[in-house]
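Below is one structure; the comments refer to it alone.
As you look at this complex, bear in mind that one protein chain is not there, while each of the others sits in place.
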Amino acid sequence: MKNDIEALYRDMLRIRRVEEAIADRYAAQEMRCPVHLSIGQEAVAVGVCAALEKKDGVFSSHRAHAHYLAKGGSLKAMLAEIYGKEEGCCKGVGGSMHMIDLEAGFLGAVPIVGATVPLAVGAAWAARLRGEDKVIAVFFGDGTFEEGAVFESINFAVLHRLPVLFVCENNLYACYTRLSTRQADRSIHGVAASCGCNTMSLDGNDVLAVYDAARSAVSDLRNGSTPYFIECATYRIREHCGPNIDDELGYRPKDEVEEWKAACPVARLQSRLDIQPRDRLADMEHAITQEIEEAFACALAGKTPNQTDLEGYLYG
Amino acid sequence: MKNDIEALYRDMLRIRRVEEAIADRYAAQEMRCPVHLSIGQEAVAVGVCAALEKKDGVFSSHRAHAHYLAKGGSLKAMLAEIYGKEEGCCKGVGGSMHMIDLEAGFLGAVPIVGATVPLAVGAAWAARLRGEDKVIAVFFGDGTFEEGAVFESINFAVLHRLPVLFVCENNLYACYTRLSTRQADRSIHGVAASCGCNTMSLDGNDVLAVYDAARSAVSDLRNGSTPYFIECATYRIREHCGPNIDDELGYRPKDEVEEWKAACPVARLQSRLDIQPRDRLADMEHAITQEIEEAFACALAGKTPNQTDLEGYLYG
Amino acid sequence: MVEIRQITQAEAIREALEQAMLEDERVMLIGEGVPDPKGIFGTTSGLQEKFGNSRVFDMPLAENGMTGICIGAAISGMRPVIVHQRIDFALLCMDQLVNNAAKWRYMFAGQVNVPLVVRVIVGRGWGQGPQHAQSLQAMFAHVPGLKVVMPSSGYDAKGMLIAAIRDNNPVIYIEHRWLHGISDDVPCEPYSVPLDKAVIRRSGRHATVVAFSFMVVEALLAAKALADLGIDVEVIDARSVRPLDMETIVESVKRTGALIVADTSWKTGGIAGEIVAGVSETAFGFLRHPPLRVALPDLPAPTSHHLTRDYYPDALCLARAIATHLGSDVTDADLVSRLFRTTPHDVPQREFRGPF
Partner (left out) sequence: MVEIRQITQAEAIREALEQAMLEDERVMLIGEGVPDPKGIFGTTSGLQEKFGNSRVFDMPLAENGMTGICIGAAISGMRPVIVHQRIDFALLCMDQLVNNAAKWRYMFAGQVNVPLVVRVIVGRGWGQGPQHAQSLQAMFAHVPGLKVVMPSSGYDAKGMLIAAIRDNNPVIYIEHRWLHGISDDVPCEPYSVPLDKAVIRRSGRHATVVAFSFMVVEALLAAKALADLGIDVEVIDARSVRPLDMETIVESVKRTGALIVADTSWKTGGIAGEIVAGVSETAFGFLRHPPLRVALPDLPAPTSHHLTRDYYPDALCLARAIATHLGSDVTDADLVSRLFRTTPHDVPQREFRGPF
């Protein structure tokens, strides 16, 4: 398990550093697309994806970077996409809100909230019908749980006992709107349970807890269990969309923000890390920085895509 | 209560006889629109509407006759509508699947399943915002509960504590499809409860049980309670759409059908009726028959509507 | 030798589904009522018995979610066919159809196909009314990434459904309820008909009538009556709505110099306007008459059969419009005597039974 912890730490740190680098460079106005950063929420992505195998599939939505990277999506292709380049994972058609890496089992992310939840169920259904041993995980937010299509999807997944892992990242807000302004006083996983899901509710900033939960869920799913729904309490540190911290807007109580900052998933795991010699931590940071620098350089040097390519993408 | 029971019985019997009369005459092919009969389900409509006042509102859907009549909708206008006449409640635009009687507080029924559930919530919201003391009830089936918009509506109603009475008539089927083919092994009222509704689950063929439940729900709602959701177990005796009995198709187990036929809500209440002298029962039948004959005669004699009127209906 | 026999279009559709499922085990079929005793107007009868309940499914009443689920299956190696008994129900899944199905391949730069067929039924039974009788092809036809077809013959009903299922893109396959009961010649073998080609059903010199779906039936009746009276119109069955085969249409208009479009939907903003626009742009100099659209009035469908009489343009309306438009001196009595319906106006064939 010692090595596992180190790997989890590394994956979280890498995602954190990637997103910080995006934020730092965003002001240059060369990434001309919205970015929804996951800073503060890395543990959910990393904990869940660590429990999946490569053959398993993942879907996500507007806030997809962490999920994409945690599942093994190519960093270079992601950055090139954000820069609108030919080398991007969607060759520039998609931008940050559209991520895909089929090779890595990252099956797609698009920004209509709720749009990928039924797709995940459909992918699991296809796996079942084709006799493939695959689990499909789908990440979505607390706000997304309000969409009727999510409710519809859960019913079908349970009805057909499909190997789906629903992962709800409850960060208490949808954009600037607090959960209590949008949802009745109810428990999200409680609703999922009433629909017949196996449910777990956990501290989403504790990557080990997430990993353990996901691992047991995935193993049950491989054995034909009903779908799992795990609700992870977490918090977004930066603004909903864009590179900045927007605490000055005051839509979130100050002490709530402070409390969650203190619960940073990366820092929390670091305190539990036992890496010897300590330089290895610095080496890890260094390797990550290098990888990121290189990926940005590639993205910046990438080719600009052509309008004429677009037509070929429409029909197959 | 004695008189109440008699009134409940009379209302159920009247609805039963109206629908039987429609069924009998349907073969003449003069009612040229679909009809979804409620024969077997009268207790839900009558029990709930008896607990409402005239000022309260009701919405329904494709299977609306019973709800419309129970709420006090005009029988003449309903039959004229089914015959496509000018005197119909929609002047012939709607047919059986579109019912309205504003005077009686029957606010509308349309055939897209789930379509009126949010409308009911909106009407309750408007009542609250306008300071009106009104409860809004909405009838829908077990199948309709699968629609995402219903889930969305319940959340909003609970969130804003609106005076809505959700009435789910669980007749085990949507058209020819059994509940277990469509829904996970879950309890419908259980899901509603997890969303924060007050819930009750009851024998929908026992009009007194329905009435009691609805009365206590309505009284709570008038006092500002969270929404109520009552699930009524009941059964449709005739085919989903049309005048016939379709037991020969075999989509429902024979003994299930027999069991429910034996649980006829009208017959059940009759056995508890203590009407003296017994002739009064015959008088009641007679009065109902007369009213129905007259309403059919009016409908048949009604004016045929004109294409030229239609344009005036579109914009106000 | 090709074996051919007369079957109804409902049977042709059923046969297409059956053969497509035999041919490719990835094909699956789902919809509210697919396995029920009525079998979607007979178009799915017996298929669950034949292919089992792991390929033929009923579904919850959850159009948007279920469409998304089918898209998910389609991008994961299956070829789902989903059916809605009324196109009106498809309004519930516009999000998944337009935002996801139409764009998934494009958004991801061609990496993933969405081989999905959405069968939707338009047209009328008795008294279906405002929410159950819309004909929304124009909404779908506007969306890049979708293909939209409206076959009118039994041959095409089968061949285009097979083609749609074999196609790697989302296809909205629109059936008209009044076509289901019509019998014509359909080969026994599986075959496919292109999804992007109009066909000339009747040649003529005086005008080009482009018709969609059931309006092809009406247009052919009208053309026959007009021919007796010396007006010789060409009837084009558009068949596909997206892409429109403007080439065939423009070609014809260049020969006839006149264009009439007959659609099953509302006039304003409908697909008839798109054809008129396309022809006006590209064959401007060839038009000797202004183009004309014969379509529904801009009103939702009423229910009363008294009100549907003048709502739906039939062969007689169409013939009148054409004759007037071409400035012919044919009398109305001539047309009425030829096109008088002996069946009630609200049934397609005498055997048709309400309410559906």
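As written, the chain order gives the labels A, B and C, with residue 1 at the start of each chain.
By definition in this document, a contact is a pair of C-beta atoms (placed from the backbone, for glycine too) under 8 Å apart; a residue touches a chain by one contact, two chains touch by 3 or more.
Given the structure is predicted, the values throughout are model-derived calculations rather than measurements.
Q: Report, in label order, the displayed chains that the undisplayed chain touches.
A: Among the chains that are shown, those touched by the missing chain are A, B, C.
Q: Which listed residue (A:G57, A:G73, A:G94 or A:G122) would be found touching the missing chain in the intact complex?
A: Of all options in A:G57, A:G73, A:G94 or A:G122, contact with the hidden chain holds for A:G94.
Q: Hey, which of C:D88, C:E175, C:D237 or C:D346 is the one touching the hidden chain?
A: Answer from the full complex: C:D88 touches the omitted chain.
Q: For the chain that's not shown, point to the residue among B:G73, B:G122 or B:G204 touching it.
A: Of these options, the touching residue for the absent chain is B:G122.
Q: Which one touches the absent chain: B:S74, B:S96, B:N155 or B:T226?
A: Of the candidates B:S74, B:S96, B:N155 or B:T226, B:N155 is in touch with the missing chain.
Q: Applying the definition given at the start, please give the residues of subunit C touching the unseen chain.
A: These residues touch the chain not displayed: 64, 88, 91-92, 94-95, 98-99, 102-103, 106-107, 129-131, 134, 136, 138-139, 141-145, 242, 244, 265-266, 268-274, 276-278, 280-282, 284-285, 287, 289-293, 298-300.
Q: Which positions on subunit B touch the chain that was left off?
A: Counting only subunit B, the missing chain is touched by 57, 89-94, 98, 100, 102, 107-108, 110, 112, 115, 117-127, 129-130, 148-153, 155-156, 159, 309-310, 312-316.
Q: Determine and list the subunit A residues touching the chain excluded from the picture.
A: Spelled out for subunit A, the touching residues are 29, 32-35, 84-85, 88, 90, 92-98, 110-115, 143-144, 146-148, 174-177, 181-183, 241-242, 246, 249-251, 304-307, 310-311, 314.
Here, only the chains that are shown with their structure count from here on.
Q: What's the contact topology between the chains, one of line, ring, star, complete, other?
A: Looks like everything touches everything, fully connected.
Q: Looking at CA centres, what chain is most distant from subunit A?
A: Of all the other chains, the one whose centre lies farthest from subunit A is B.
Q: Centroid of subunit A to centroid of subunit B, CA atoms only: how many Å?
A: The separation of the two C-alpha centroids amounts to 46 Å.
Q: Using mean CA coordinates as chain centres, what's the subunit B-subunit C distance in Å?
A: 36
Q: List, in ascending order, every residue of subunit A touching at least 2 other chains.
A: Where subunit A meets two or more other chains at a single residue, that happens at 148-152, 155, 159.
Q: At which residue positions does subunit C touch at least two other chains?
A: 59-60, 62, 64-65
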